[in-house]
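Note that one protein chain is taken out, while the other chains of the complex remain in position.
In order of appearance the chains are A and B, and numbering begins at 1 in each one.
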Amino acid sequence: MFESPTLQTLTDYNIWIALPAIALAFGTMFLLVIDVFLPANRKHWTPILALVGIGISFLINLFTYNPEQTSTFGGMFVADAFTGFLNIVVLITAFISVLLSTDYLRRTETNHGEYYILLLLSATGAMFMVGANDLIVIFIGLELLSIPLYILSAFRVTYTDDRDATFVLKSEESGMKYFILGAFSSAFLVYGSALLFGATGTTNLREIFAAVGPILESSAENSGALLLLIGAALSLVGLGFKIAAVPFHMWTPDVYEGAPTPITAYMSVAAKVGGFAALFRLMIVGLSGLTLDAGVDPAAWQGTIQVIAAVTLILGNFVALSQTNIKRMLAYSSIAHAGYILMAVAAVGSAGLVPDIANTAAQAGLVYLLAYAFTNLGAFAVVLALENNDGTGTELSDFNGLYNSRPMLALAMALFMFSLTGIPLTAGFMGKWLVFSAAVQAGLIPLTIIGVLTSVISAFYYVRVIVNMFLLTEDEGSPAVGETAPVRYAVYASMAGVLIVGIAVPLVTNLVNMVSLV
Amino acid sequence: MVPLSWYLIVSAALFSIGVFGVLSRRNGVAVLMGIELMLNAVNINLVAFWRYNTTIASVTEPVPSELSGMVFAAFMFVVAAAEVAVGLAIIITVYRNWRSVIPEETDTLRG
Partner (left out) sequence: MTLQAFAPIGVLIIIALIIGVIILMISRVFGPHNPSFRKNAPYESGMKPIGPGTRRMPVKFYLVAVLFIIFDVEVIFFMPWAVAMRDLGVYGLIVMGVFTLILVVGFIYEWKKGALEWE
């Protein structure tokens, strides 16, 4: 029976292991109050305080980084190496996004303090999602991650009768599309969660894992196994929307193009980190035992995820080829990258057949997410530097001759494009290498071949940007109005990240090797 | 007692109506209502499963203190309310600039 908690349970509950997320949440609320009381001429303190809050949370995360799995809130939230590592990714993403935002907001006249608060709230949601060990926490974390993003996508809205102010209309259209499809998809996720709860009688992922085996054994007499399958499928649909996997990707290019560029950078990483964290936890911790014939077949969902991954890879990369707007191109590229990480998720499905594949694949996915975070943030930082105040300047042709006007930006962009392609000595190569080898280890040879081939195709559109920047030298090159000091720091930080992950490999692998979900 | 499957059928029907509403209605507010219907269908599911409590396979003993279905439903109310608040705000701003709440008529972004 339920025991009445006493004051003692507060300390027994280990709440401190969720401290990085809790500290960020309370820091955000503190910032909200401070921001309201700041006089108008001191508003520039808000982003600085936001950076301080992220930094504090980062430090707490480093000090509480603990590979031993500990849980709190009655087993709903767990802290292990997986949580700690992805917390780092989320916090880095939030930090760089705030750096990108400060001058962008000022020059586009949308400088409201709420922007930073919403951004931090969204990061808090991602951090709770990363440590979620319970369907309820996954859902709440997902909503806390998404709801601020709906608002932030529509942040450039002002009331205007100017029909030429397309950036206003694009931004609000992007917010509305993201909202409608996001809410639609989370309804699917909770419907799936409800069915999983109904089949197993619990929302805790570990208890779901324990319940799956007996349900499958008695599947001749009842429909529990069917409920499990439908629940898993609907959850996959819901999370598929968040990570922008084909066929649930339709919103991505429109939202990425219309949203303010720092928000595009942020959500292209944070939403994926949150979604994939939940997907890994749900599939590995909760449902890895969901096989039709234990010891012979892989997990029942592996085939579906393989197909989704293959379609995502093919469609994302091929459609990106024909894009002329860099934000749309990067949107399709982010769809394609979701496909690569889905390969790691698919590899997890062989957990019952290949020893230790679940952990290997999860580690590969994590490294890929870190590499993707640095690379994508950097690429969007360069895009933001070139973007004009009215939202123009994001066509591929605007990159023509960038090497003439801004050699440093051009070199940085070249590095990020190489990393997105997966050229050795960059972070992207590390991610792809680990994911492909995990997929081969799991025996997913056809999927791996598709992955390799589509990487080759992706080189076409990434290299086209580089060609535009370095070879089309008759153009003067963009004036890069957005290249201010914070943006430059963000670009340097991303470059450093890409190179460190790509070259100082043991640094990352040592961190990741502690990850063990099973 | 009414069998569990009845509740599940009602819930599935409501969810499907909600999906149909989202996909077929062109008015932003009506789409929002469809989404609400979907979320409330899930609530029926959760509460029904909680009430019947045992796992379908009777894996574990029924635990009266197993409240997660109820708690989940309570959280869903709140999250749905927050979503509606944000959604209505976005739709109103769109209306003020476009004089229309119909998503298809907002077409600066073409895919």
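Rule of thumb we're sticking to: a residue touches a chain if its C-beta (ideal position, glycine included) is under 8 Å from a C-beta of that chain, and two chains touch if they have at least 3 such contacts.
What you see is a predicted model, and the numbers here were worked out from it, not measured in a lab.
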Chains still shown that are in contact with the chain withheld from the display: A, B
Residues of chain B (touch criterion as defined above) contacting the omitted chain: 1-3, 74, 77-78, 81-82, 84-85, 88-89, 92, 96
In chain A, positions touching the absent partner: 4-7, 9-10, 29, 32-33, 36-37
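Please note the rule applied: only the chains that are shown with their structure count from here on.
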Between chain B and chain A, distance of the C-alpha-averaged centres to the nearest whole Å: 25
Residue ranges of chain B in contact with chain A within the complex: 8, 15, 18, 22, 28, 31-32, 35, 38-39, 41-42, 45-46, 49, 53-57, 59-60, 64-69, 71-72, 75-76, 79, 82-83, 86-87, 89-91, 93-94, 96-98, 103, 106-109, 111
Complex interface listing, chain A residues touching chain B: 1-2, 134-136, 139-140, 143, 147, 150-151, 154, 157, 159-160, 166, 168-170, 172-177, 179-180, 183-184, 186-188, 190-191, 193-195, 197-204, 211, 214-215, 218, 221-224, 227, 250, 253-254, 257-258
